[in-house]
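Below you'll find the structure, written out as structure tokens, and then a few comments.
Missing here: one protein chain of the complex. Every other protein chain is in place.
This part shows chain A:
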Amino acid sequence: MASLIAILDLKGKPLIQRSYKDDVSPTCIERFLPLILEIEEEGQQVTPCFSSQGINYMHIRHSNLYLLALSKRNTNAAEIIIFLHRLTQVLVEYFKELEEESIRDNFVIIYELMDEMMDFGYPQTTESKILQEYITQESHKLEIQVRPPMAVTNAVSWRTEGIRYRKNEVFLDVIESVNLLVNANGNVVRSEILGAVKMKCYLSGMPELRLGLNDKVMFESTGRTSRGKAIEMEDVKFHQCVRLSRFENDRTISFIPPDGEFELMSYRLSTTVKPLIWVEAAVESHKGSRVEYMVKCKAQFKRRSTANNVEIYVPVPDDADSPKFRASTGSVQYAPDKSAFVWKIKQLGGGREYLMRAHFGLPSVKNEQDVEKRAPISVKFEIPYFTVSGIQVRYLKIVEKSGYQALPWVRYITQNGDDYSLRTALEKGSAPIVPM
């Protein structure tokens, strides 16, 4: 429950605000930034929630904005923080980008959205697809007045009735993001696969869908033996359209899908993954004048797969200058804003191995006290037609009372997660380079 929600710029000035309850005065917003500065000055951490003089401040950051919620009660913090993220998401979907400029240009519609998404401090409808049906940027003409879509209060709150398509199609994208951390000895310290099944649904009427996966738990509970590999998902999360109690009972994934694009489910596996793309760097620094890097990268997956748009970020000292690169494939750029250089390889075939060298100058004056910041090497990539976990869509059954035939299309892709990092940039000779 929130008494007031505001969007502030980085100076703490409110750009737009909406009060939902009278118990918190809007003047408290002005105290927000001074409080943050005070906490920082005391050498403490500014946490997403804190309280001062009986007011609880809950906030998130989005690019150059603070989204702030205030409350006097022992509020559900998880609910409010997630609501603020959802508000951000909705505004981004409305205006493409959420920043000072877009808020100033669209304040009317933001007020409307804030009015609709929360009432008396309680979150209401936050599905942007549904909101877009009755809160639009064009003003409404007198004759055709919008009505609240059935979906707002329907038991099936995510789909409107009476949708028609000439061709009924469903596209399934299975996307697996790999997060992993390799330590200086070349061992995988932590790895996880975050999977998501995204759907694009162009189906008429109110179709009932059932999705079958090679889910180990389901095979075991039904006593069926699978042909091929079954996977064990550790935690599965579903879009609100999926009947949770049914999944709990017999692992059936059954649902009436929203129209258009949405994420049906996400899952997590924490099995150890071999690094799909291995990178290591030997660093040779010459007493404060220059530094040299030799970077080796290897695609450690089957030859028939190819990784696309590979980007390897190797960190360098903040003050490195005059870069020189030589690579056996791809192109290299210096990204001073990231304190790194980027080695881009458009296509990296399975089993291939490449080398590159980099040379930087360093300012000769150096503060001895400075601790060298050691960011890990990070990698971005995409491998189509391939999943690390081996997940497979066995079937997607579509039943609608009009009895039409619909075709499901499935695509698989594996990519880097938000944390694919290797601490393998080592001072030459200081540590073992792992044999490949």
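We adopt the following convention: contacts are C-beta pairs under 8 Å (C-beta built on N, C-alpha and C of every residue); 3 or more make two chains touch, one makes a residue touch a chain; residues count from 1.
The definition used in the following text is that contacts and distances are computed from a predicted model.
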Match the chain absent from this complex view to the correct UniProt protein name in "Cyclin-like domain-containing protein", "AP complex subunit beta", "[RNA-polymerase]-subunit kinase" or "WGS project CCBQ000000000 data, contig 00017".
"AP complex subunit beta"
Using the document's definition of touch, tell me which of A:Pro123, A:Gly350 or A:Pro408 contacts the absent chain.
A:Pro123
Touching the hidden chain, out of A:Ala78, A:Ala335 or A:Leu355, is A:Ala78
By the document's definition of touch, the residue of A:Asn168, A:Ser389 or A:Ser421 touching the omitted chain is A:Ser421
Chain not shown, touching residues in chain A
1, 14-16, 20-22, 43, 45-49, 51, 53-54, 56, 59-61, 71-79, 81-85, 107-108, 111-112, 115, 119-120, 122-126, 134, 139-140, 142, 145-148, 152-153, 155, 157, 181, 183-184, 189-190, 192, 194, 234-240, 243-245, 247-248, 263, 266, 268, 270, 371, 373-376, 418-419, 421, 423
